[in-house]
Every structure is written in C-alpha cells, then in structure tokens.
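A selection of the complex's chains, in situ.
Chains: A, B, C and D, in written order; residue numbering restarts at 1 for each.
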Amino acid sequence: MIRRVLPPLAPALIALLVFVAFPMLWVVRTSFNELEAGAYIVDALTLDNYTRFLGDSWYLINTLWFSIRIALIATAISVVCAYPVALYIARTAGLQRNILLALIMAPLLIGLVTLVYGWIVIFRGGGLLNSLMIALHVYDQPVRYMWDIKGVVILLVYIGAPYVVLSLLDSIERISPFLVEAARNVGASRWTAFWKIVFPLTMPGLYAGIVIVFALNFSAFAVPLMIGDSNTQMIGLVVYREALLNNDLPFASALSVIMVAVNAMILMGMAVFFGRLILNRLEVKR
Amino acid sequence: MIRFDFGTAALRLITLLMMTFLVFPIAVTLVVAVNPREFILPPNGFTLDWFRAAWSSKTFLRGMGVSLVLGIAAAFLANVLALPAAMALVRNNFPGKAALNIILMSPLLIPTTIFSLALYIYFVRIGYGSGLLPLLVGHTIHIMPYALRILTASLHNLDPSYEEAARIVGAGRIRTLFSITLPVIRTGLVSSFALCFILSWNDFPISVFLAPPGWTPLPVELFSYIKFQYDAVAAALAGSLILLSALAIVIIDRLAGLRRVLRS
Amino acid sequence: MSDDAIQVSGVVKRYGATTAVDNVSFNVAQGEFVSLLGPSGCGKTTTLRMIAGFVEPTAGALRVNDRDVTHLPPEKRELGFVFQNYALWPHMTVAENVGFGLKLRRKSRTFIREKIAESLSVTGLSGYEDRLPRQLSGGQQQRVALARALALEPQVLLMDEPLSNLDRALRVTMRRELKELQARMKMTTLYVTHDQEEALSLSNRVVIMNKGRVEQVAAPYELYENPATSFVADFVGITNFLEGSAVGVDGGSMGVRLRSGQVLRAVAKTAVTPGAEVRALIRPERVTLTTKPVDGENVLSGQVILSEYFGAVLRYSVRLDGGEILRAEVHNFDNFVETGAKVWICVLPEHLRIIPQEGQG
Amino acid sequence: AADDCMLRVTTWGGSYQATYESVAAKFEEQYNCKIEWVVGSSPDHLIKARLGQVDVVTNTLLNSIAGEKEGLWLPLDPAKIPNMANLYENAIYSKDTIFANVGDYVLAYNTDKLSKAPAGWDDLWNPDYKNSVVIYGVDHIPTLSLMVMKAEQNGGSIDNMEPGIDRMAELIKSGNLIGMLDVESQMVSLFETGDAALGMLATGRMKDLLSKGAKNISFVRPEEGTFPLITSVNIHKDATDPDMAANFVNYILSPEVQVAFATRNLYAPTVKNAEVPEDFEYRELLVRNEAFGRLFLPDQEKITANKADWQQRLNQKAKR
C-alpha cells in the first residue's frame, strides 16, 4: 500500500515540507518572541502572545468567533447562490456555456482591487443599491453597506460563489442521467430525484467548493480591508494589521498558529462530516 | 432526455439573477471608466481618456504580462503536483488518509500574509532572496490545495475501467493519464486550472513579499496605485481586462468550433 | 380497447439524422406479457424509454391504462422499469436502492424492511443488503435492479434485458420466478430482450422489431411456425433458407425446384403462382440426418463441414450437393458425425414452409 | 561602471514612485549608478530592511524608529551628505533618521454642506453631521494622533489615554462616521461624490480632489494643529555601497528633488533652500511657516508601544 501511495504523493509532500513546514517553523518560533516598545523584536520564550489572544474573551468573541461566523455565513450564502447556477451551466453547451463560464469568472479575473470602484458606486449612502431599495420601498432610510460588515459579506459571496460553481461543475456533469431516470421511475418528482440522487452525488464537488471558500473567507483580509471598517475584526485582517501595520510579528505569528489550528479543526470536522455523509461510500475501491 | 430539468425556468431565473449580481459591478466599473466625472453618476459624457492613460502606463502593461505568465506557470505547476496526489487519495483507502488530506491542505490554513512573510524570510535565509523562484514557488504552493480539492472531486466519479482498458492495450501510466484520464476529467481539469490561474492572478500578499524588482504583478501595482490615486484609470484597466477576456472567449470558442468542424 | 394496458400508436423517435424508432404501434393487454425482440440497435430500448417517459417521442401517442401519458413526467406514469445498464444509485446500499421507492410512498418502516427482504430473497440477494453497488458483480447488480422494480409491485412493468448478465441456471430460475410473480400479481409486462428463447417462453405475444420498425406481432408458436418474413424466420430460431422456384402447385401440395434441379415437396399453406421465385424454410431441428444412404422423397445429400456441440444439442452445418449450406440439429445423440463425412438429410413436406422471395414485388 | 553599481531604494508605488522616477535619471547619469526601486507598502520596507534587501530606505517615521531600535541603520554622515546642512532643525530626528519631506492631514469640508468653515477637530463630533464624517482607520497615525490630542485636551496625556479613548468612542457611537477607512483614496471619492461633508484628509489627496475640479471642497488647518505625514530616510547598515547611498540621500535633499515632491505630491520641503514657485497653484496646501510649527507630533515610540492596547480599549468602549 505504502509502495503504491507514496510515490504519487511524494512531490506534493516534499514541496509542502520544504516550502511550508520549514518556513512555518520560523512562524512558530517567532510566536514565542516578545515585542518591545518601538516595535523592537526580542528573542524570548514566552506564551504572552497566546495568552493575550486566548485569555481575552473580547478577542475570542469579536475576532475568532466573529471570523468563523462570517466565514460560515458567507460560505453558506455562496453555496446557495452558486448551486443552481452550476446546475444550469452543466446543462448548457457551446457558446452559451462559454459565455456563462466567462461571466462567472469575470469578477475574479478583473480582481477585487479594481472592482471596488464599481462597488463603492453601488454601495455608498446615496448609491445605486440604496436608491433602488428606497425606490422599491424595501426600506426608506439609506442602509450602510460600504465600510460595514454587510458589504463584507456581500463581497465575500461575490468572490466565493464563482469558486463554488467551478468546483461543482464537473461533479454535476458526470452524473449519469439514467440514475435520475431510475429515481423518477420509482415515483420521485424532479425535486425528490434532485435531493435524493443528484444532490448527494454532487457532494464531492460541493465539499471541494465549501472547503475552498471557507478557507478563503476565514483568512480573508483584502475584502475586510477595503470594504470593512475598523470594527471588522476578521482574523485574517487582524493578522495583516498586526504583522504589517503594527510590526507586531510575534503576536501575528501566534495568531497565525491559532488560526491554523482552528482552521484545521474545522476542516477536519468537515472532512469527517462529509466522509460520513457520502464521500466514503463513493471512494470504495472496485 | 430528461437530464436535469429541475424547474428549468426557476434555474434560469436564478442564474440570470446571479449573473446580474456578478456582472453589475463590472458594468458600473465600465461606466466609470468612460465617464469624465468618474464616480459621479449619471455620466455626463463619454471619454476614453482613462483607457488611454491605462494603456500608456508601462507599469500596468508590464504588471499584466507578469501576472499572466506567473498565473499560467503557477497554475500549471500546482496541477502537476496536485494531480498524482489526488489520484493516490481517491484510489486508495489507508489509515491516516484524513490526516494526510489535511496536511495537503495546509497552505490553505495559514493566513496568506504570514505564509508569504514566512516564505520570504525563509528564502532569504537559504540564499534565494531575489529572483523569480520564490515568487513562483509562493504562488504554486499557495494554490496547490485548491487544485487538489477540485481534482479530487473530479476523480471521485471516474470509472476506473477506462484506465484499465487503456493499460491493457499497452498504454503505460503516463500515456493513460494523458490519453484517457485527463480528457475524461477535462471539465474538472479546466475548472482547476482556471481557478488556480485566477487565484494567482488575484493574489496580493504573496506577490508583495516575493516579487523581485521588475516582476511586480498587476494587483500589487494596482494596489499601490489606488492607495493614493483615486481615479478611473484603474477602472479603465478593469474595462480593458473585461474586453480582453471577452475576446479570448470568442477566440477559444471559434477554435473549438473549428476543431469540431474539422473533425466531422 | 379499454382493456389494453399499454397502447403505442405510430411512435417515432429521431436523433438528428438517425431514426431510432420508426412508426411503431402495438398494444399490450391487461395482465399480458409481451416481449420486444429484435437485433441489437433496432430501437427496443428507445421504445421502452419512450413508454417510461425518459425520451420524448418525435411523433405518435402513448397510452397507459387508458390515460394519455405522451407528455406526462415519468414519476406520474406509475410504471416499473428495469434498466439495461442497471442504473443503481452508487451512493446507496442495496437495501437503500430497493427501499427508495417505498420510502417515497411513505410506507411504514417495518413494511419497507419486509418488502426489501422479500424482493432480495426473490432475486437471491439476501445477505447483500449493506453492500454498495460497486461491491457487487455484474449479475448481482442486475438482480438489484430487478429487485428495485419488483419491490414496488407495479401494475405495469417494463424491463430492458433484465436477465442478460445472469448465468443460464439463474436465468432459468429468475425467468420462472418472474413468470410466476407476473401471473400472481397480474402485472402487465413489456419485456425487452434479444434472447428469443426468453421471448418465446415468457410471452403471451412477441413484438419483433427490426431497424426501428415492427416486423410482426404474434404469439410465440405462431411466430416460430409461421414467420411473416424471412427476417422473422431467421431471427426467431435458426432457419435454413433454400431458394428455388415453385413447381407443380396442386391443391394442398406443391414443389420447389432447387438450384441443383432437385424438387422438394411441401405442404402449401400460402398461394404461390407456379414458376415464382420462392424460399423454402426448414428449421434445423426438423431435419433428420443419417450417415447411411436413404432413398425417397425429400432426401438431400451433402457433406458435414462443421459440427458444434452444445451439450443437449449437436448442430451440424452441411454443404448440400447443390452448394447450399444447411444446418441440422440433433438431440439425444450418442455418436458424433465427423467433419467431412457424407450425410443424407430428410425433411417432411409438412415441415417445409414456403415464402415468396422478398424484394421482388 | 553602471553595470556593477546598483542602488536598491524602497518607495511606495503610484505617484510617489513616479516622482522618484522622474528625478532619478539625472542621478543615475551623474553617478553612473542604476537605481532599482523596491516597491511596497511601508511595513514591507521594514521587513526588507530587516532582511538586508535594500540600501536606502524611504520610510515612515514609525518604521525608522523601529529599525533604529533593532540597529538596522547606518548613522547619516553630514560630511558625506552636505545637503543635511540645509535641513530644518526639527527635520533631523536622530543620528540615523532625517525627514525627507512632510505632508499633513488637514480638516477638509464640503462648502455646499457647511455654511462656514469648521473651527477645529471637535466639529467632527457635531451632531449635525450624521453619517457624513470620514477619518482614517485606528491603525493610522492621524487618528492615533487625534486620540492623543483629545486626551491632552480633556485632562489626560499620552500616558493617561482614558479621556482620549472616551472621546473617540463617543465619535464612533455618535453615528457621524461614514467609516474609519484603511484605503486613503476611498476618502477622496467620498468627498467627490458629496457623501462626506467633513473629515481628515492628507494634503496630497486634497490636491487630487482640487485638481479634479471639485470646487466645493475646501480645507482648514485648525489652531490645535494638524498631524504630520513624515517621509523619513535611512541608509541600511549593510548597504552594498554606503557612499553611493549617501550620495542618493544627499540628492533627495537637493532643492530640485524637494521641489519636485512639493509640486507633484504636495509634500512640503524639509530644507530651507527649496523655493516653491510662487505661481504654484496649490502652494497653500504645503505646510509652511507657523503651520509647520503647529504640527502635532506625539511621542512616536509611546504610540507604537501602546496603540494595540488603545485600539482594543477603544473597540471595547465603542461596543460594536
């Protein structure tokens, strides 16, 4: 087994060892250092950086739990938005398909940095979104989207949804239509056939999408940086600020170590959950 | 055939809404890019000044070139690393597989800022502080887990007998991979490549640390630019990118169509 | 007409330039067992899939139990269906596959459990409940597909070669079980097969298809003994065709002059004009073959060029002195005739069937 | 020869780099030495300096101080940098660090929305300006400086920040703020579109606004003082060619380059002999004379040491 499994995994594992594990040793080491006044880093062996975060319920609630919550919410919305689109695209072909795929990828291709212009025009107090909503009588006072968590979530969805579509497509396309027919034949409506047959079989793609988008969201910093306010304490942004604006590398390193641990636990949880749910069944070897 | 006609109308509507959601900001950006008053809507005229400025900026053009080359190279390398790993993971059940999966996903767990900083410091320590290698490695490693996930999903539904059939007519592992496996999972492969390219194309933190002088990718150039300068030049650049992608799609479609015509 | 469970009227299916099914019409009465028999690619599966609602006909109408179902979605048609390629849901165990339809019908848990157990035991799969489809052999998968359809006890059951991957012994058993089930539950059954034995032994009537068209619809005996076309004659059982011209047509009797000039006497069942080009059809099992010279009417001589052993049957191919190849089947034999041996062949006049040569008006 | 001589100089991207590049050719020619621009944000400059990747560091004052503590810099030798003699006295921060140029953060306002010019920073708290005030994010020096200023004005000091933090929390809770922004250019657009009536703005951005023809935006330098935006320069201790680095620093301090940054980027000169042309349209935007004296520059070391703590206390107080 080892003989068969190791060679194909070796290049990736070696790359990870050399370019992730070794550099991360430095991060772990730095996380035990001290920061003197004036952003001066001193070699030390202290747990202060960890206790500063983990021992402070304010950080735990407003940064860690906040980030997890926002990442989960944005991921969930992305999935809900992207799934039907992926279903639709899977049924198209030729030019229509290419156009749809292009449109899906366009926002990512153009990049957040430039699209922020468009978003400001849409989001700002007297912007297009508020004008529209007020005109439609959804609400009558301008709502704050820009420099607010609402905008951050919308933007995370805006960026996340295309990734979900991309990761779902192949799973959807490879489902044999006979399986759906068989379900329809035993009395399943389209809807039931979808939920009981198609949906479970798209789980591999869905899982991929969720993992990707959750990881992106959880460590996001560009979106909260540009769309968020000082109160959007997304942990990725906090790391960015501590490392780059406050020069507090020890604290940023400790935060990173914590993030890696939390992230790994969440992803591990997802792996177990999805594995139990379906993936294990699809992985049985013939 | 009743493929997946689950409420076609509803699906079409949702897709339409989603596309609007995705495209609307782009459209607005385009309007900004031809609006003499930039962000003040409605536009009071039409100008190509911003476009002209964008296209006469050597930094942007060079940045675009760098991002393009970098994205393609990194996406390629990431998939090359991820594909065999994905195959090994999907085809075999062994103890510790879940843990291995997480290890392979590790670049995804580390905040990009710290990852790139650590990688940068590491490269300097081992004496490769400058040059293109760190930049390429950084991008490749960062996007590899994404490729791994998408390819794994693709391989889940692949019937192994396709490969067996190729092996038995004399194709070695490599030939089977290229002639059978890859074509069969091509949607997944294209998705994976596209996703990797986009991730690299959009990356900011890794490039900030690892890009050697003269090889600054577009997002870094753009971010530096808009940090202070707030005009529609960047919007015009976005507009140019939209038009370029549209052109690329038409060309690809033509080529694909052409191939189909030639075959029949 | 109201006791027809299935009515197929003028149904056509085109895929681009290919016409898979071309103006097919037939009925299946309540409780009847009808087989669709025909060569590979003749449109059997397509016809069945149109009835089930998976494929929309290009033209024509379909009625099931006196309802026009032409545009009804499959789940409203209340038909059982067994797929040629099994179409088992890969993420469900055997038990879940079989129980899925019952669960949709909101049956009680105990009822479902019992029904699953019952269907699996009928198909010889007890003990496989928790396997996943890909852990089963081809034949086991096919049986799960069958069990899945049977569990719902449908009034009308459509089956697409449900036994093709089973071994002969199991096929015989399953065939009996199926027949018995069908009789007990009075299921109207439309059965696609390429196996004439299966079609003949199971069916009340058989629909013979060829190139998208119906060639003949008849009861098994009728079909075998009075094939309407030489295609049917050849497809339903093995047939020898000897070409010649009609001579001495006389009341109930007539002769066929073969290429060799020899005349075979036959019982005339259809009107043939003397001198017309005809074909004499002889079933291999109706031929008597000896290695000793015989004299008399309807004796042909020739040489054995191939012998095939099938256990209960020995089949010889004989090159007649006129050059034609004739196949003869021998049952209950104790000696083999060597290849190359000279043999004499007798055919009784009542076992010769004469049909006009086709494609000549 | 030009092939061997190469000077690695950090710069911010965009217009700052553009100005640098516009004056560099002359230097390169004169000293036959190529300049390689290391573009990045301020913290990158420090990190790259830590790793010895640069020769001359254009920096923020905070980073210069941090680097100084870590012993990253070479003392600047007036003998090798003759132009240092022309520096204003307070433009020499330490033996390692001098100011290359200085901008400031002024109080900008929309003349359509405010009938008269605001009197001071306290106008940001004015309840009339609901949802129309912009200030920089809490990590940014002007906001931190404002906090210190308010602490001092309310009976505290940089060592007793409680009053300042309270005051800032009030501002956050007042509902006046459109946002505390991390991206400077977004503030420009807020003034441009009329969303912002009042707020902080760097003089460089103010110029962007004016040059775009935003006639309804004006600015004041309150009596309390404005907050400086300082560009400092250091020479790295491991510079490949310290003499050439000194030459470059000297060149930065030449009137020519000083005026270039003044006219192009609105960074006021730090040398006495740099004459900004009389007809320069935005002369008023350059911080000069008594305004220069009123620049509010609290103890940078204390700020860096404590700002994380202040931020957290502020966030807790503002309860958001």
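In this text, a residue touches a chain if its C-beta (ideal position, glycine included) is under 8 Å from a C-beta of that chain, and two chains touch if they have at least 3 such contacts.
These numbers come from a predicted model, not from an experiment.
K.L.:
Report, per chain label, the number of copies making up the whole complex in this file.
P.N.:
The complete assembly in this structure file has composition A x1, B x1, C x2, D x1.
Operating definition for what follows: only the chains that are shown with their structure count from here on.
K.L.:
Please state whether A-B or A-D has more C-beta contact pairs across its interface.
P.N.:
Answer to which pair has more contacts is A-B.
K.L.:
State the chain with the largest centre-to-centre distance from chain C, centres being mean CA positions.
P.N.:
D
K.L.:
Determine the centre-to-centre distance between chain A and chain B, using the mean Cα coordinates as centres, and give it in whole Å.
P.N.:
15
K.L.:
For chain B versus chain D, what separation do you get between their C-alpha means, in angstrom?
P.N.:
Roughly 36 Å separates the two chain centres.
K.L.:
Which chain D residues touch at least two other chains?
P.N.:
In chain D, residues 41, 44, 183, 186, 189, 193 touch at least two other chains, as defined above.
K.L.:
Mind pulling the residue numbers of chain A that touch at least two other chains?
P.N.:
Where chain A meets two or more other chains at a single residue, that happens at 116, 120, 181, 184, 190, 193, 201, 243-244, 282, 284, 286.
K.L.:
Report the residues of chain A in contact with chain B in the complex, numbered from low to high.
P.N.:
Those in contact with chain B are residues 1, 4-5, 7-9, 11-13, 15-16, 19-20, 22-24, 26-27, 81-82, 84-85, 87-91, 94-95, 98-100, 102-122, 128, 158, 161-163, 166-167, 169-175, 177, 180-181, 184, 190-191, 193-194, 198, 201, 204-205, 207-208, 211-212, 215, 219, 221-222, 235-236, 239-240, 243-244, 249, 252-253, 255-256, 259-260, 263-264, 267-268, 271-272, 275, 279, 282-286.
K.L.:
In their shared complex, at which residues does chain D touch chain B?
P.N.:
Listed in rising order, the residues are 8, 12-17, 36-41, 44, 47, 51-53, 183-186, 188-189, 192-193, 204-205, 208, 212.
K.L.:
Which bits of chain B are touching chain D when the two form their complex?
P.N.:
Answer in residue numbers: 38-40, 59, 117, 120-121, 124, 129-130, 208-209, 213-214, 216, 220-221, 223-231.
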